[in-house]
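Structure, as structure tokens:
The complex appears here minus one protein chain, its other protein chains still in place.
What follows is chain A.
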Amino acid sequence: MKKIHVTTTVNNDNVEFLCDPRETLLDVLRDRLNLTGAKEGCGTGDCGACSVTVDGRLVCSCLVLGAEAEGKKIATVEGIAKGEELHPLQHKFIEYAALQCGICTPGILVAAKSLLEKNPDPTETEVRYWLAGNLCRCTGYDKIIRAVMDTAADMREAS
């Protein structure tokens, strides 16, 4: 099969790659661009471990084709911190012990960040339902929700 040439930006870097027409964005990120922060938990859009944003919209990268990245802006967990400086969500996830095995964490951070960008003052119910597509088998979610709520409060105060 002929490979497709794609030009895009990932975490604000210009990127070009060749991919198979059927290759998912998740596989492109992981296998071609060495960005292994997004994980495959199911490959069917049901777990959220592969969450990234495309032009600011939260998607499961396992359901997006690599070819669809053409001309778009992709953001992944690797771009959340600015260099050494962590994003407030990242600080809070550490502080609240909102992670155990950590494999769901990248997807949950991407999803939570996208929520706070849309809605800086979410209710707890909004957080719970926004993150309902991100499965975590370890934590039981309580600390995750608290970390997100507290980050939102801090960020509102800071802005």
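One rule holds in what follows: contacts are C-beta pairs under 8 Å (C-beta built on N, C-alpha and C of every residue); 3 or more make two chains touch, one makes a residue touch a chain; residues count from 1.
FYI, contacts and distances are computed from a predicted model.
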Hidden chain of the complex, named as in its UniProt record, picked from "Cytochrome ubiquinol oxidase subunit I", "ABC transporter permease", "Cysteine desulfurase" or "Aldehyde oxidoreductase molybdenum-binding subunit PaoC": "Aldehyde oxidoreductase molybdenum-binding subunit PaoC"
Which of A:V6, A:L25, A:V64 or A:I145 contacts the chain that the document leaves out: A:I145
Residue ranges of chain A at the interface with the undisplayed chain: 27, 30, 34-44, 46-47, 49, 76-78, 80-81, 86, 89-90, 93-95, 97, 99-106, 109, 127-129, 131-145
